[in-house]
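All protein chains but one are shown in place.
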Amino acid sequence: MKSKRKIAVLCLVLMMIVSLLAGCNTQQKQPSGNNAQTPATQAPQSNEGGLRFPQLPNNTLKLTVNIPNFGTSPTDTLVQKEWQKRMEEYLGVKLDITWNITPWADYRSNEKILLESNDIPDVATYSWGAYVNQYGEDGIVLDILKYKDYMEYYPVFVKETFGGEAFAYNPDGTAYYFMDGFVNPENNTGAQSFTSFAYRFDILKKFNLKPATTIDEFTKLCADIKALIDSGKIDAKYVMSNQDKNYQFYRGFVGIFHTWDTLYWNGEKWSYGPIEDNFRTMLKYLNQLYKAGYIDPEFSTDDGTRCTEKAVNGNHVIVPTLWSGMAGTWNMQTNVEGLEWGLAFLPRHPDFGTPWKWGSKQEGKSLQIQMGIIISARTKYPEYVVRMIDYQYNDDMIEMMNWGIEGVTYKKTADGDHVFSDEILNASDPVQKAADYGIMSSSACRTGIPFTPLTFEAMTEQIPGEPWWNPNDGYYEGKYWIESGRIGGPESVSPYDRPPVLRLSTDESTRRAELQTNCDTYARQETLKFITGELDINNDAVWEAYVKGVKSQVPDFDATLKMLLDRSDLSSLRN
Amino acid sequence: MNTAVKSNPKNKIHIGSYAFDAVLVVFMILFSIVMIYPLANVIAISLSSSQMISSGKVTWLPKEITLTGYEIVFGQKTIWIAYLNTVKYAVAYAVVSLFMTSLLAYTLLIPEFVLRKPITIYLLITMFFSGGTVPTYLVVKNLGLMNTMWALVLPGAVTAYNVFVYRAFFRGLSIEIREAAKIDGAGDISILFRIYMPLSKALYATFGLFAVVGMWNSYFNALLYIKDEAKQPIQNVLRSILFTSGATGGTFDGVNQLVQSGKLNPKNVQYATIFATVAPVLMIYPFLQKHFAQGVQVGSVKG
Partner (left out) sequence: MERVQKPARKSLEMYIPHRVLKFFKLLWNQKSLVLLALPPVILIFLFRYLPMYGILIAFKDYKPLRGVWGSPWEQPLFANFIRFFNYVDFRRLIMNTIKVGIVTLIFTYPAPIIFALLLNELRFKTFKRVVQTISYLPHFISVVVIVGMLNNFCSLDGLFNQIRGLFGLQAVNMNSGDRYFLLMYVGSAVWQGVGWGAIIYLAALANVDTSLYDVANIDGANRWHKIWNINLPAILPTTTVILILNAGNILSQDYTKILLMQNDTNRSLIDVISTFVYRVGIGQGEFEYATAVNLFVSIIDFFLVYITNKITQRLNPENSLW
């Protein structure tokens, strides 16, 4: 028996060795493409007298491109056809593109697997932000600056953005992706969400109340509403509740108190919001609201479905933390006669000034780190591919992608302004109508190779309005993106949205991510206890213990914050 | 077997037995009510108007009956192709899995099999240690299986868990069968195919069902390995429907956009897709159920 077992074990070991070796082989098969055509050796010299382009078979550029689907497939839309036509004209070659389209919800996880397997196609939409440098250094992704001479428009676009080349390119002169661009000539610094409180306009109007413009007005308003509820005049249970348990209740309040709910740039340094004094002040305020019985006790445990049920059934009157579009959705989904939700800008706290809003858009032309387009290092004709993507940053191309075809989907006014066609504007859903044409500013259909630069004005023209209120205009209909910028004004742009350029190595990125994840999880739980009164916010010892607890979630809290400051390029701040 | 039973008068046993039956029936009725609620709720919501769903007023019965969800889901041409694809994949997967697993389970049944212990260890290791998504993806790719049905069928066809359960089941069939057959001079291969397999209808019905349902509900593998739209299985197509629009041949605005604009409660369509998934399985189940019925006479062993 013993011998049999020995032999069996030997066989097993043999099998494992073979499998390991086979696995070795599998891996080594990977970089075959690399050996065949190393772009470096093929990079033609650009000299006076024009660029050298490689010869294409049949003068056709054959590519595989991975893109996400945001709701409407771009295939065969008007804009997509025009994109192809203009590209072919510009490049002087025929394009034979195989599009691999994946729904956006699944795109990112699929993308990560392909990147980690070193199996990306010629071109792909990219959504993992600064990680790209890792892939670039490893030789998976192309360094687009090697082909800078083949670009005409991207470098110009880059220079016109506030961060400029320091933002878009790595300090060592490489760049591993084309960044997603944004065009905002009217300098509208609007934001998308959590910059307003939602009120039941029908109730306010009925009792001659108004949304609050200051925090004291807000406190009084809550008291008034509570009295009306208690006396039965308002058919509601609570003054306020949340929109979804996954978004902290105080997300709408942090801007008012000039703090933040996570790690942020406060204008001078990187700070962690939940342990700041301002944050404590905010918690004291929220605790008072809770003690007075204004807040629905289930505000932290109700999921989105239940919150919506409560909102459309008239359970509460105010929702201080919510995504744009929710108010409009509730209005359309309610069964209750006359129930109307509306928005008003965050009320102001006298000690802090104009409330900060989250996600204020950049003025003029800008780029963002998180999204972009990558090119495989193994692509056969990088000169053409770089040139192709570069063309998406051409002003006429940007206009076409965002507005469509003049005379068909938009027209120009005498002042040179763009207006969408009546067909689009009067459709039951302008966004879907625009998407059907392939207009990328609809955000429901992304033609070309996403992400192409988005024109803010085109986007805001399509989106529906929601009921708004402000002291000057009273009740009216407005668009979230626009109102938040108009009412808030330049002072509402938070320092968080204008941070300095931050260059981190992979390890440093990991440290920062870990700090945010671990400390945020802890802070969210503990701050909830302060709000409900389970922990005494006025007790200094308790607060100190809490701060200590937050910091202990990572081994080197203070050192990490200092590290972030050291890596920040302070010259990139605007003043 | 314990045959030392007190001699009770027959009526006493009868009454006790009937009481037990009655209680059991009541219990099963209550049990069924609790079990059927989720599906009833899903169907009710899939047939209700968005407003009623958002107000949380739909429980057992649909309110303000609306067929939008079903029109969207079944109106897309792609769904019918996807059903066909999935049936194909599911059948292939079930056949390969049942067959291969049986082969291995049978060999492990036999104590004298010289490779029994090594293969058992071989299987056990796979139960605990796995390379992960990326290496598996690379293997499938390098075997040239990308975009083929086999990428979905082969990788999961034989699992250690199943092999062990099959073996347990085979053991449950009496051991004497094999002895008798061997005496009659049958070889192992014919024993397996002529005796064990036909006797295991219940096992195959069970695991055939598991295999079909498993393939029916999966989407992640197809997401990685199937690129052609025409080859997509049902779950992937249903997920796309929740996102895509009339551009693919239907008559409705993009579901995603309808949801974004607040006009549609997505549950209306989502739950219709759940029903679209469950319904076919419910339809095949009756055919399999007779194999779970009592009364299989194992009379081949005499004495």
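So that you can tell them apart, the chains are marked A and B in the order they are listed, and the count of residues begins at 1 in each.
Throughout what follows, a residue touches a chain if its C-beta (ideal position, glycine included) is under 8 Å from a C-beta of that chain, and two chains touch if they have at least 3 such contacts.
Source: prediction; values computed, not measured.
Chemist: Identify the residue among B:Ile72, B:Leu138 or B:Leu258 that touches the chain left out of the display.
Modeler: Once the missing chain is taken into account, the touching residue is B:Leu138.
Chemist: Just name the one of A:Leu51, A:Ala292, A:Ala513 or A:Leu570 that touches the chain not displayed here.
Modeler: A:Ala513
Chemist: Which listed residue, A:Tyr90, A:Trp128, A:Phe162 or A:Tyr475, touches the chain dropped from view?
Modeler: Of the listed residues, the one touching the omitted chain is A:Trp128.
Chemist: Even though one chain is hidden, which residues of subunit B still touch it in the full complex?
Modeler: Listed in rising order, the touching residues are 1-3, 5-8, 13, 16-17, 20-21, 24-25, 27-28, 31-32, 34-36, 38-39, 41-42, 56, 100-101, 103-104, 106-107, 110, 112-115, 117, 119-124, 126-132, 134-136, 138-140, 143, 154-158, 161, 163-165, 167-169, 171-173, 187-189, 192, 199, 202-203, 205-206, 209-210, 213, 217, 271, 274, 277-278, 281-282, 285-286, 289, 291-299.
Chemist: Across the whole complex, list the residues on subunit A that are touched by the chain not included here.
Modeler: Residues 3-4, 6-7, 15-16, 19-20, 22-24, 26-28, 30-31, 109, 112, 115-118, 128, 131, 135, 138-140, 245-246, 248, 297-298, 300-303, 305-306, 510, 513-514, 517-518, 521-522, 524-525, 528, 552-555 of subunit A touch the chain that is not shown.
Assume only the chains that are shown with their structure count from here on.
Chemist: If you average the CA atoms of subunit A and of subunit B, how far apart do the two points sit, in angstrom?
Modeler: 39
Chemist: Can you tell me which positions in subunit A touch subunit B when the two form their complex?
Modeler: For this pair, the touching residues of subunit A are 4-5, 8-9, 11-12, 15, 23, 26-27, 29-30, 69-73, 75-77, 100, 102-106, 110, 113, 116-117, 119, 305-306, 308-309, 312-313, 325, 328-335, 429, 431-432, 435-436, 444, 464.
Chemist: Applying the document's contact rule, which stretches of subunit B touch subunit A when the two form their complex?
Modeler: Touch list, subunit B to subunit A: 50-52, 54-57, 114-115, 117-118, 121-122, 133-135, 137-139, 141-142, 223-224, 227, 239-240, 243-248, 253-258, 260-263, 265.
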